[in-house]
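As structure tokens, the structure follows; a few thoughts come after it.
Every protein chain except one is present and positioned as in the full complex.
Letters are used for the chains, namely A and B, taken in the order the chains are written, and counting of residues starts over at 1 for each.
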Amino acid sequence: MTMLSPSLIYGLTGLLLFVMGLAGLLGCAELLRKILATNIMASGIFLFLITIAHGSGTLIDPVPQAMVLTGIVVSVSSTAVALALACHVQEAARRHDLLQKKRGTVRR
Amino acid sequence: MTNPALHSSAWLIWPVAAPLTGALLTFLFKDHSRRLGLFFAALSSGLGTALAWQILGHGPAHYALGGWQPPLGIALRADGPAALMVMMTAITGLAVSIYSGGYFQSRRRNSKHHALHSAQEHAFWSLWLLLWAALNGLFLSNDIFNIYVSLELVTLSSVGLTALSGKPPSLVAAMRYLLVSLLGSLSFLLGVGFFYKAYGTLALTAIINSLSLSPPTSMALALISIGLLLKSALFPFHFWLPPAHANALTPVSAILSGLVIKGSWYLFYRFWHVELIFTAVGLVPAILGGAAIIWGAWQAFAQQRLKMLVAYSTVAQIGYLFVAFPLLAETSGQGHGALFYFAISHSCAKGAMFLAAGTFFLQMGHDRIRDLAGVRQLLPVSSFAFGLAALTIMGLPPSGGFIAKYLYINTAINQGLWWLALLILLGSGLSAAYIFRAVSAILSPQLLRIRPALVVSASMQWSALTLALISLLLGIIAPLPLALLEVS
Partner (left out) sequence: MTSQLLNNGQAGVLLLSLVPGLPLLVALLLVMRSSRRTGMRFAAWSTLPALAAALLLQPGIDLEVAWFFMGGRMGIDEMGRSFLLLAALVWGAAAWFAHGYLGDDPQRHRFFFFYLITMAFNFGLILAQDMLGFYLFFGLMSISAYGLIVHRGSPEARRAGRVYMVLVMVGEILLFSGMVLMAARLPDLELATIAASPTGNLSLTLLFIGFGIKAGLLPLHVWLPLAHPVAPAPASAVLSGVMIKAGLLGWLRFLPMSQEIILPGWGEALIILGLMAAFYGVAIGLTQTDTKTILAYSSISQMGIMTMLVGCGLLAPNQWPQVATAVSIYALHHGLAKASLFLATGLPMAQKNSQAAPYLILLPALALAGLPLTSGAIAKFAMKEIVHGLPAPWLTLLGCVLPLTALATTLIVCHFLKTMAARQPQETARGAAVMTRAWLLLWLAVALLPWFWPHQQAYAAHVTQLNLIWQGLWPVLAGGAMMLAAWRWWPSGRGISVPAGDILWIFWSQDHPPTAAKRPPQQKQRSDKEALSQQLQQIFHLVARHSRRLEKMLMRWSLTGTAYLLLGLLFLVLLLK
């Protein structure tokens, strides 16, 4: 039986999260789910990066950690933009529906 | 720490810093956003041009930000291709900025929603200058993680710009654009992780120069490539582009089509210009590009609205940007010249085309191609600009598009890639067909029955014409950009 080293487990988990997020992004219809899916993908990548930092020996590489920190900031801001935009889209769709309904009553 | 050679090229940071400052200031001083925006656009444009001039005269330059050396610090690097892209952004960006000055004023003057238009203008200037800074950062960066951050900044600011008009179609298009772009940049980031794992460095030049295809690097390259193709809207990933480009505000359409697309394409080029890759895999972007040329041209031909036609023309032209990747295998460098020449002339011409189309839209209140007849009498300058830009898109002499086409076909024949030469000829025939459809409507001598008052300003008309003339001029002064490209 081969030993699964912790870093391998973390790395594979990160990739698995990425793939799960990908499936969610491509498969789900709702906007919110899609946005959350991108968050999960990002988390998977961060986990993968942390594994790289621990990759060789006991010395911890600071570069991937810096990348993760920056990446989290980027991820938070893009999620914020996405959520704000999703609200607007929802609002527009609601207004559109209302308009259709109103038109329908007038015609009838 | 204080390496004089590095400090001497500290000016590399200015093309990024100037628009960034402008973005902040226009955001803070709401009442002066147009004046500030125009000032910083002119400044950034001047700095970008100065950078290109400097590179042409003194060769490539490096700069480590804040004196922090890689791997922890971020390195900037400017060589010929990067300087050419910065220059392209400077020219198209300035013309679009001047256009926007008149555009928002004209819209406000002719509408009751003053507050809405003012808010749009305010947001436009800060987002646009932020986008400009991000693009310059992307072109000049030598650190692939920093490139990722720039890519995300480009995405977020262009999504904001797309959604700016506030109409439902543009909101939906922006949402779709954002999700696709996020998928693309996350793939890119995972690729960056794999590269770091394989090489232990983030320096782009170091990675590309010592590239060897092991499983992790192949994984990295595959992820980065697919992510960038997604962001460049290459067929079959073009689905988000036409609605986003056609429904945005006019200056935004010009920016998206002329500049933003080139950002991710440029990165793709950066990762792909080594000979190592040119085995079978080099054919993949070429085949997709060929499909894009034909599919985009056909869709453009079938459109009823001018902005949609121009947007689908962009889909086709993106195909040209990728179809030539097998040509890079040739050592003479003609393939590189062809690619970049196409990119810069397309940027100017497509920018001019969108600007002119937006002027028609604003004046006539619609952009149905069939009903545009007679617009020539109202807007002679814009119509002329559209016609000139059409020359470049069709690749007729003496435009920059012609030079690109010539270099493409010449290199293809030299390498014996006959199918590629035929494809490009076919593509230019197809583009002549759809362009002629639009141009003959716009330039038709039919008289207008009623002559409405002009609502567009002169600066809108002349900025489009200037851009179109530059795209034409690019053909005439071909040796100069090609010389800049060869600095490396």
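In this section, a contact is a pair of C-beta atoms (placed from the backbone, for glycine too) under 8 Å apart; a residue touches a chain by one contact, two chains touch by 3 or more.
Note that this is a predicted model, so its numbers are computed, not measured.
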item	value
Selected residue (touches chain absent from view) among B:L43, B:A119, B:V274 or B:A432	B:A432
Contact with the hidden chain (one of B:S9, B:S150, B:S181 or B:S225)	B:S225
Interface with the undisplayed chain - residues on chain A	22, 25-27
Where the unshown chain meets chain B, residue by residue	180, 183, 187, 213, 215, 218-219, 221-223, 225-226, 229-230, 236-239, 277, 279-281, 284, 288, 298-299, 302, 391, 396-398, 403, 405-406, 409-410, 413-414, 421, 425, 428-429, 432, 436, 440, 444-445, 475-480
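Going forward, only the chains that are shown with their structure count from here on.
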item	value
Distance between the centres, which are taken as Cα means, of chain B and chain A, whole angstrom	27
Touching residues (chain side chain A, partner chain B) in the complex	18, 22, 25, 31, 34-35, 38, 41-42, 45, 48-49, 52, 55, 61-64, 66-67, 70-71, 74, 77-78, 81-82, 85-86, 88-89, 92-93, 95-96
Residues of chain B touching chain A in the complex	71-72, 145, 148-149, 152, 155-156, 159-160, 163, 166, 168, 171-172, 174-175, 178-179, 182-183, 186, 189-190, 192-193, 196-197, 200, 202
